[in-house]
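For this view, one protein chain was removed and the others were kept in their places.
Let's look at subunit A:
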Amino acid sequence: MPAPTSQPTPGSDQTPAPNDWTDACARAAWAGLVRCRRFEDAVMDAWRAGDIPGVVHVATGQEATAVGAALALAPGDMVTSTHRGHGHALALGTDPTALMAELMGRRTGLVAGRGGSKHLSDPERGLLATNAIVGASVPLAAGAALSAKTRQTGGVALAFTGDGATNQGAVFEAMVMAVALALPLIILVENNGYAQTTASAYASGGQSLAARARGFGLAADTVDGSRVDLVWSAVSRAADRARLGLGPSFIEAAVGRLEGFFSLDAQAYRGADEVARLRAAACPLARFRAKARGGLDDATLAAIETDQADAVDAALAAARAAPPAGP
(Lines give C-alpha, C1' and ligand atoms only; values in the text may rest on other atoms or scores of the structure.)
Protein backbone atom coordinates (compact mmCIF):
# COMPACT_ATOMS: atom_id res chain seq x y z
CA MET A 1 0.00 0.00 0.00
CA PRO A 2 1.60 3.30 -1.03
CA ALA A 3 1.94 5.91 1.67
CA PRO A 4 -0.78 8.51 1.20
CA THR A 5 0.53 11.81 -0.09
CA SER A 6 -1.39 14.84 1.05
CA GLN A 7 -3.04 15.54 -2.31
CA PRO A 8 -2.92 12.67 -4.78
CA THR A 9 -2.76 13.57 -8.46
CA PRO A 10 -5.00 11.93 -11.03
CA GLY A 11 -3.15 10.59 -14.03
CA SER A 12 0.06 9.93 -12.13
CA ASP A 13 0.12 6.13 -11.87
CA GLN A 14 1.97 4.61 -14.80
CA THR A 15 2.02 1.00 -13.58
CA PRO A 16 0.67 -1.66 -15.93
CA ALA A 17 -2.80 -3.10 -15.45
CA PRO A 18 -3.12 -5.71 -12.69
CA ASN A 19 -2.51 -9.35 -13.70
CA ASP A 20 -6.11 -10.37 -13.11
CA TRP A 21 -7.49 -7.58 -15.32
CA THR A 22 -8.84 -9.73 -18.16
CA ASP A 23 -10.00 -8.71 -21.59
CA ALA A 24 -13.54 -9.36 -20.42
CA CYS A 25 -12.99 -6.81 -17.65
CA ALA A 26 -11.54 -4.39 -20.16
CA ARG A 27 -14.44 -4.82 -22.55
CA ALA A 28 -17.03 -4.18 -19.83
CA ALA A 29 -15.03 -1.27 -18.46
CA TRP A 30 -14.70 0.44 -21.84
CA ALA A 31 -18.43 0.10 -22.47
CA GLY A 32 -19.10 1.69 -19.08
CA LEU A 33 -16.59 4.50 -19.53
CA VAL A 34 -17.87 5.58 -22.93
CA ARG A 35 -21.48 5.22 -21.86
CA CYS A 36 -20.94 7.48 -18.86
CA ARG A 37 -19.01 10.06 -20.88
CA ARG A 38 -21.51 10.16 -23.70
CA PHE A 39 -24.37 10.39 -21.22
CA GLU A 40 -22.90 13.31 -19.30
CA ASP A 41 -22.05 15.15 -22.52
CA ALA A 42 -25.66 14.62 -23.60
CA VAL A 43 -26.86 15.90 -20.22
CA MET A 44 -24.87 19.12 -20.57
CA ASP A 45 -26.22 19.64 -24.09
CA ALA A 46 -29.78 18.94 -22.98
CA TRP A 47 -29.38 21.25 -19.99
CA ARG A 48 -28.07 24.05 -22.22
CA ALA A 49 -31.01 23.46 -24.55
CA GLY A 50 -33.38 23.93 -21.62
CA ASP A 51 -34.57 20.33 -21.55
CA ILE A 52 -33.35 19.67 -18.01
CA PRO A 53 -34.88 21.83 -15.26
CA GLY A 54 -32.80 23.16 -12.38
CA VAL A 55 -29.08 22.49 -12.32
CA VAL A 56 -27.03 19.33 -12.83
CA HIS A 57 -23.75 18.09 -11.42
CA VAL A 58 -22.13 15.94 -14.07
CA ALA A 59 -19.27 13.54 -13.41
CA THR A 60 -17.33 14.10 -16.62
CA GLY A 61 -13.77 12.92 -15.92
CA GLN A 62 -14.87 10.78 -12.99
CA GLU A 63 -16.04 7.79 -15.05
CA ALA A 64 -13.34 5.38 -13.89
CA THR A 65 -14.34 5.43 -10.23
CA ALA A 66 -17.96 4.68 -11.07
CA VAL A 67 -17.17 1.95 -13.56
CA GLY A 68 -14.26 0.38 -11.69
CA ALA A 69 -16.23 0.14 -8.46
CA ALA A 70 -19.35 -1.23 -10.09
CA LEU A 71 -17.29 -3.92 -11.85
CA ALA A 72 -15.82 -5.01 -8.53
CA LEU A 73 -19.16 -5.37 -6.76
CA ALA A 74 -21.49 -8.36 -6.81
CA PRO A 75 -25.27 -8.64 -7.12
CA GLY A 76 -26.83 -7.84 -3.76
CA ASP A 77 -24.17 -5.30 -2.79
CA MET A 78 -25.57 -1.86 -2.08
CA VAL A 79 -24.27 1.52 -3.17
CA THR A 80 -25.02 5.01 -1.95
CA SER A 81 -24.01 8.09 -3.85
CA THR A 82 -23.94 11.84 -3.95
CA HIS A 83 -25.29 14.83 -5.86
CA ARG A 84 -22.91 13.75 -8.66
CA GLY A 85 -24.43 10.32 -9.18
CA HIS A 86 -25.48 9.86 -12.82
CA GLY A 87 -22.35 7.86 -13.61
CA HIS A 88 -22.70 5.70 -10.51
CA ALA A 89 -26.23 4.75 -11.54
CA LEU A 90 -25.24 4.04 -15.14
CA ALA A 91 -22.25 1.94 -14.07
CA LEU A 92 -24.51 -0.14 -11.87
CA GLY A 93 -26.77 -0.78 -14.83
CA THR A 94 -29.55 1.76 -14.47
CA ASP A 95 -31.49 2.16 -17.71
CA PRO A 96 -30.18 5.33 -19.40
CA THR A 97 -33.63 6.15 -20.75
CA ALA A 98 -35.18 6.11 -17.29
CA LEU A 99 -32.26 8.14 -15.97
CA MET A 100 -32.44 10.78 -18.69
CA ALA A 101 -36.22 10.92 -18.31
CA GLU A 102 -35.76 11.53 -14.58
CA LEU A 103 -33.38 14.41 -15.21
CA MET A 104 -35.93 15.89 -17.61
CA GLY A 105 -38.77 15.52 -15.10
CA ARG A 106 -40.73 13.00 -17.15
CA ARG A 107 -43.39 10.63 -15.95
CA THR A 108 -41.27 7.70 -17.18
CA GLY A 109 -38.30 8.80 -15.08
CA LEU A 110 -36.43 6.49 -12.76
CA VAL A 111 -38.42 7.79 -9.79
CA ALA A 112 -41.29 9.22 -11.85
CA GLY A 113 -39.86 12.74 -11.96
CA ARG A 114 -40.13 13.23 -8.21
CA GLY A 115 -36.39 13.15 -7.56
CA GLY A 116 -34.41 14.77 -10.34
CA SER A 117 -30.66 14.69 -10.85
CA LYS A 118 -29.75 14.59 -7.16
CA HIS A 119 -32.29 12.02 -6.01
CA LEU A 120 -31.90 8.75 -7.89
CA SER A 121 -32.74 5.31 -6.61
CA ASP A 122 -32.57 1.93 -8.32
CA PRO A 123 -32.33 -0.68 -5.56
CA GLU A 124 -32.67 -3.62 -7.93
CA ARG A 125 -29.41 -2.52 -9.54
CA GLY A 126 -27.82 -1.99 -6.12
CA LEU A 127 -28.29 1.78 -6.04
CA LEU A 128 -29.91 2.44 -2.68
CA ALA A 129 -30.00 6.21 -3.15
CA THR A 130 -28.03 9.18 -4.31
CA ASN A 131 -28.07 12.07 -1.86
CA ALA A 132 -27.93 15.84 -1.88
CA ILE A 133 -26.92 16.22 1.76
CA VAL A 134 -23.17 16.24 1.51
CA GLY A 135 -21.61 13.42 3.52
CA ALA A 136 -24.85 11.59 4.17
CA SER A 137 -24.10 8.80 1.71
CA VAL A 138 -21.52 7.38 4.12
CA PRO A 139 -23.59 6.70 7.26
CA LEU A 140 -26.45 5.46 5.08
CA ALA A 141 -24.12 2.95 3.48
CA ALA A 142 -22.97 1.96 6.96
CA GLY A 143 -26.60 1.08 7.59
CA ALA A 144 -26.75 -1.06 4.48
CA ALA A 145 -23.51 -2.72 5.61
CA LEU A 146 -24.99 -3.38 9.05
CA SER A 147 -28.03 -4.91 7.39
CA ALA A 148 -25.88 -7.17 5.20
CA LYS A 149 -23.81 -8.21 8.19
CA THR A 150 -26.75 -8.86 10.48
CA ARG A 151 -28.77 -10.67 7.85
CA GLN A 152 -25.62 -12.56 6.79
CA THR A 153 -26.20 -11.90 3.12
CA GLY A 154 -22.50 -11.84 2.34
CA GLY A 155 -23.06 -8.43 0.78
CA VAL A 156 -21.07 -5.27 1.17
CA ALA A 157 -22.05 -1.64 0.99
CA LEU A 158 -20.12 1.01 -0.87
CA ALA A 159 -20.51 4.73 -0.33
CA PHE A 160 -19.38 7.09 -3.04
CA THR A 161 -18.52 10.41 -1.52
CA GLY A 162 -16.51 13.53 -2.32
CA ASP A 163 -13.41 15.14 -0.86
CA GLY A 164 -15.46 17.97 0.57
CA ALA A 165 -17.93 15.55 2.09
CA THR A 166 -15.22 13.79 4.09
CA ASN A 167 -15.08 16.84 6.35
CA GLN A 168 -18.59 16.22 7.66
CA GLY A 169 -18.97 15.00 11.21
CA ALA A 170 -21.39 12.35 9.98
CA VAL A 171 -18.62 10.83 7.85
CA PHE A 172 -16.23 10.70 10.79
CA GLU A 173 -18.90 9.18 13.00
CA ALA A 174 -19.67 6.60 10.33
CA MET A 175 -16.01 5.64 10.22
CA VAL A 176 -15.99 5.26 14.00
CA MET A 177 -19.10 3.12 13.78
CA ALA A 178 -17.85 0.98 10.93
CA VAL A 179 -14.58 0.20 12.71
CA ALA A 180 -16.26 -0.54 16.05
CA LEU A 181 -18.84 -2.81 14.44
CA ALA A 182 -16.49 -4.26 11.78
CA LEU A 183 -18.98 -3.34 9.09
CA PRO A 184 -18.56 -4.58 5.51
CA LEU A 185 -18.32 -0.99 4.28
CA ILE A 186 -16.26 0.60 1.54
CA ILE A 187 -15.93 4.37 1.47
CA LEU A 188 -14.85 5.46 -1.98
CA VAL A 189 -13.86 9.12 -2.00
CA GLU A 190 -13.72 10.79 -5.37
CA ASN A 191 -11.20 13.51 -4.65
CA ASN A 192 -11.59 15.92 -7.55
CA GLY A 193 -9.72 18.68 -5.77
CA TYR A 194 -12.71 20.87 -5.04
CA ALA A 195 -15.87 21.21 -3.02
CA GLN A 196 -17.80 23.78 -5.00
CA THR A 197 -15.13 26.46 -5.29
CA THR A 198 -13.19 25.46 -2.19
CA ALA A 199 -9.96 23.58 -2.72
CA SER A 200 -9.74 20.17 -1.11
CA ALA A 201 -6.31 20.94 0.35
CA TYR A 202 -7.65 24.11 1.99
CA ALA A 203 -10.60 22.34 3.57
CA SER A 204 -8.52 19.46 4.92
CA GLY A 205 -5.72 21.74 6.08
CA GLY A 206 -3.47 19.87 3.65
CA GLN A 207 -4.04 16.58 5.43
CA SER A 208 -4.32 13.37 3.45
CA LEU A 209 -7.87 12.08 3.53
CA ALA A 210 -6.63 8.49 3.45
CA ALA A 211 -4.26 9.11 6.32
CA ARG A 212 -7.08 10.58 8.36
CA ALA A 213 -9.18 7.47 7.72
CA ARG A 214 -6.27 5.25 8.67
CA GLY A 215 -6.18 7.08 11.96
CA PHE A 216 -9.71 5.88 12.59
CA GLY A 217 -8.64 2.29 11.95
CA LEU A 218 -9.92 1.74 8.43
CA ALA A 219 -7.79 0.04 5.84
CA ALA A 220 -7.03 3.13 3.78
CA ASP A 221 -5.53 3.38 0.36
CA THR A 222 -5.06 5.97 -2.34
CA VAL A 223 -5.58 5.17 -5.97
CA ASP A 224 -5.21 6.98 -9.26
CA GLY A 225 -8.90 7.38 -9.98
CA SER A 226 -8.34 8.00 -13.68
CA ARG A 227 -7.38 4.32 -14.01
CA VAL A 228 -10.42 2.07 -14.14
CA ASP A 229 -8.30 -1.04 -13.72
CA LEU A 230 -6.65 0.25 -10.57
CA VAL A 231 -9.95 1.38 -9.08
CA TRP A 232 -11.40 -2.06 -9.84
CA SER A 233 -8.45 -3.67 -8.13
CA ALA A 234 -8.64 -1.47 -5.03
CA VAL A 235 -12.40 -1.96 -4.63
CA SER A 236 -12.06 -5.71 -5.23
CA ARG A 237 -9.53 -5.95 -2.40
CA ALA A 238 -11.73 -3.88 -0.11
CA ALA A 239 -14.78 -6.00 -0.95
CA ASP A 240 -12.82 -9.19 -0.26
CA ARG A 241 -11.79 -7.85 3.13
CA ALA A 242 -15.34 -6.85 3.91
CA ARG A 243 -16.76 -10.23 2.91
CA LEU A 244 -14.19 -11.94 5.10
CA GLY A 245 -15.39 -9.94 8.08
CA LEU A 246 -12.22 -7.86 8.24
CA GLY A 247 -14.07 -4.58 8.40
CA PRO A 248 -14.30 -1.29 6.54
CA SER A 249 -12.01 0.21 3.93
CA PHE A 250 -11.44 3.73 2.70
CA ILE A 251 -10.26 4.38 -0.83
CA GLU A 252 -9.23 7.87 -1.83
CA ALA A 253 -9.37 8.08 -5.59
CA ALA A 254 -7.76 11.10 -7.24
CA VAL A 255 -9.91 12.23 -10.13
CA GLY A 256 -10.11 15.24 -12.41
CA ARG A 257 -13.37 17.14 -12.66
CA LEU A 258 -13.53 18.15 -16.32
CA GLU A 259 -16.66 20.30 -16.06
CA GLY A 260 -17.70 22.88 -13.51
CA PHE A 261 -18.96 22.07 -10.03
CA PHE A 262 -22.43 22.29 -11.56
CA SER A 263 -23.93 23.43 -14.79
CA LEU A 264 -23.96 27.11 -13.78
CA ASP A 265 -20.33 27.22 -12.66
CA ALA A 266 -18.22 29.87 -14.43
CA GLN A 267 -15.10 28.35 -12.79
CA ALA A 268 -13.38 31.68 -12.18
CA TYR A 269 -11.56 30.05 -9.27
CA ARG A 270 -9.47 27.77 -11.42
CA GLY A 271 -7.12 28.67 -14.22
CA ALA A 272 -8.23 28.10 -17.78
CA ASP A 273 -5.35 25.73 -18.36
CA GLU A 274 -6.30 23.42 -15.51
CA VAL A 275 -9.08 21.61 -17.34
CA ALA A 276 -6.94 21.28 -20.46
CA ARG A 277 -4.16 19.81 -18.35
CA LEU A 278 -6.56 17.37 -16.68
CA ARG A 279 -8.04 16.36 -20.03
CA ALA A 280 -4.56 15.58 -21.29
CA ALA A 281 -3.27 13.79 -18.22
CA ALA A 282 -6.23 12.34 -16.37
CA CYS A 283 -9.05 11.55 -18.76
CA PRO A 284 -10.21 8.03 -17.85
CA LEU A 285 -10.93 7.21 -21.49
CA ALA A 286 -7.45 8.16 -22.65
CA ARG A 287 -5.93 6.43 -19.67
CA PHE A 288 -7.86 3.29 -20.49
CA ARG A 289 -6.51 3.30 -24.04
CA ALA A 290 -3.00 3.79 -22.75
CA LYS A 291 -2.96 1.35 -19.83
CA ALA A 292 -5.99 -0.87 -19.44
CA ARG A 293 -7.22 -1.99 -22.86
CA GLY A 294 -5.55 -5.40 -22.65
CA GLY A 295 -5.91 -7.20 -25.96
CA LEU A 296 -8.75 -5.05 -27.33
CA ASP A 297 -7.84 -3.49 -30.67
CA ASP A 298 -8.95 -0.10 -31.97
CA ALA A 299 -11.74 -1.56 -34.06
CA THR A 300 -13.20 -3.34 -31.04
CA LEU A 301 -13.08 -0.19 -28.95
CA ALA A 302 -14.67 1.82 -31.76
CA ALA A 303 -17.48 -0.70 -32.17
CA ILE A 304 -18.24 -0.63 -28.45
CA GLU A 305 -18.17 3.15 -28.48
CA THR A 306 -20.63 3.28 -31.36
CA ASP A 307 -23.00 0.91 -29.55
CA GLN A 308 -22.91 2.98 -26.41
CA ALA A 309 -23.35 6.23 -28.28
CA ASP A 310 -26.37 4.79 -30.02
CA ALA A 311 -27.81 3.65 -26.70
CA VAL A 312 -27.39 7.10 -25.16
CA ASP A 313 -28.79 8.85 -28.22
CA ALA A 314 -31.81 6.55 -28.16
CA ALA A 315 -32.26 7.25 -24.43
CA LEU A 316 -32.16 10.97 -25.10
CA ALA A 317 -34.76 10.74 -27.83
CA ALA A 318 -37.04 8.50 -25.79
CA ALA A 319 -36.79 10.75 -22.74
CA ARG A 320 -37.56 13.84 -24.82
CA ALA A 321 -40.64 12.16 -26.22
CA ALA A 322 -41.94 11.04 -22.82
CA PRO A 323 -44.79 12.94 -21.14
CA PRO A 324 -43.85 15.40 -18.38
CA ALA A 325 -44.57 14.36 -14.82
CA GLY A 326 -47.59 16.19 -13.52
CA PRO A 327 -50.15 16.05 -10.78
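Before moving on, here are some points about what is shown:
Assume a residue touches a chain if its C-beta (ideal position, glycine included) is under 8 Å from a C-beta of that chain, and two chains touch if they have at least 3 such contacts; residues count from 1.
Rule of thumb we're sticking to: contacts and distances are computed from a predicted model.
Entry comment: the absent subunit's protein name, as recorded by UniProt, is "Pyruvate dehydrogenase E1 component beta subunit", drawn from "D-methionine transport system ATP-binding protein", "Nucleoside ABC transporter membrane protein", "Anti-sigma regulatory factor" or "Pyruvate dehydrogenase E1 component beta subunit". The chain not shown here is touched by just one of A:24, A:49, A:244 or A:268, and that residue is A:268. Touch with the chain that is not drawn comes from one residue among A:21, A:160 or A:194, which is A:194.
Within the complete assembly, A:325 is the residue of A:31, A:281 or A:325 that touches the hidden chain. In the complete complex, the hidden chain is touched by one of A:137, A:167, A:208 or A:249, namely A:167. Seen across the whole complex, the unshown chain contacts subunit A at 53-55, 105-106, 109, 113-119, 131-135, 164-165, 167-170, 194-199, 201-204, 268-270, 324-327.
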